[in-house]
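Reviewing the structure listed below.
Of the protein chains in this complex, all but one are displayed in their positions.
Take a look at chain A:
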């Protein structure tokens, strides 16, 4: 068995088409890994009593990809046994119940991939230049992640 053939890879994609859980999990599957952990972020239909029609995402694409690569690099430092990492984020309109982000991580044993997936989504929300607009029936709102250190939390 030659594990050097299965070089750890990062799969990062920002796209406007519907995301596929099958596609993202297949990217990280490895014969040397017994665990694949997944996070799927989906669009909720309500916020503070208002009905959400859909979300719209935009990104500073080149910097977003760079920041996600930094997250992958950090993951590999913290959990060296992690094999493959895939982060797919949707841009443009995302209807309610559809996925806006899918993160998949594979590792030989489950603890590392579970922790790494949580780290990825938490850090993405704090540092990747992507913005979401919530569209309600008669207005809209640019959302602000509480993880974002330059947002005003007292409003």
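What we mean here is this: a contact is a pair of C-beta atoms (placed from the backbone, for glycine too) under 8 Å apart; a residue touches a chain by one contact, two chains touch by 3 or more; residues count from 1.
Following the convention adopted for this analysis, contacts and distances are computed from a predicted model.
Q: Have a look at "AAA+ ATPase domain-containing protein", "Ribosomal RNA-processing protein 43", "MOC2A synthase" or "Cytoplasmic tRNA 2-thiolation protein 1" and point out the UniProt protein name belonging to the hidden chain.
A: Choosing among "AAA+ ATPase domain-containing protein", "Ribosomal RNA-processing protein 43", "MOC2A synthase" or "Cytoplasmic tRNA 2-thiolation protein 1", the correct UniProt name is "MOC2A synthase".
Q: Using the definition of touch stated at the top, determine which of A:12, A:53 or A:121 touches the missing chain.
A: If we include the chain that is not displayed, A:121 is the one touching it.
Q: On chain A, where is the contact patch with the chain that was removed from view?
A: 41, 57-60, 62-64, 66, 89, 100-101, 121, 124-133, 142-145, 148, 150-152
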